[in-house]
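Below is one structure, written out as C-alpha cells; the observations come after it.
Complex shown without one protein chain; remaining protein chains in place.
Let's look at subunit A:
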Amino acid sequence: MKRVLFVVYQSPAGSIWVNEALRSAFGMYGEDLEPSILLMEDAVVAVNKNTHPENLGCLSLSMSFKYLERYGTPIYVVKEDLEKRKIKEEDVEPTWKAKIISQNEVSEFIHSFDRVIIF
C-alpha cells in the first residue's frame, strides 16, 4: 500500500486547500492508498477550534468531521507554525486528533511517504 501525504500551507479562511486535501484523502480509501495530511504555515489555523471560515462564506471545516472520525485520517501539524500563530494545545479542536511534530522532524517525516503532494 502506497503512503501519500498532502501538505497544505494556505489558510482555510480564504483558500480551499485544507478542505481539498481532506476531500482528496477521503477519496483514497477506495484505492490501495494510505493518505495523511500535514498542515504547515497558515494552514495550521484550521485546527483551532475558534476558526470558522464559513463566517466569510468559505467552506466550513466541520463539514469534514464525520468523515475524519469515520476514516481516522492522520492529521499532522507543525509545532513552530502553531506557536507562531499563537495557537496553544488547548485551542486545538479535538476532532482533528492532530499529531504535533517539530520542524526539525519534518524532513524525515516527509521522506517516509511514497508520494508527497503540496497544495
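Keep this in mind: a contact is a pair of C-beta atoms (placed from the backbone, for glycine too) under 8 Å apart; a residue touches a chain by one contact, two chains touch by 3 or more; residues count from 1.
One rule holds in what follows: contacts and distances are computed from a predicted model.
> Could you check which of "Sulfur relay protein TusB/DsrH", "Penicillin-binding protein 2", "Acyclic terpene utilisation N-terminal domain-containing protein" or "ABC transporter permease" matches the UniProt name for the chain that's left out?
The chain we cannot see is recorded in UniProt as "Sulfur relay protein TusB/DsrH".
> State which residues belonging to subunit A touch the missing partner chain.
Here the touching residues of subunit A are 9, 40-41, 106-107, 110-111, 113-118.
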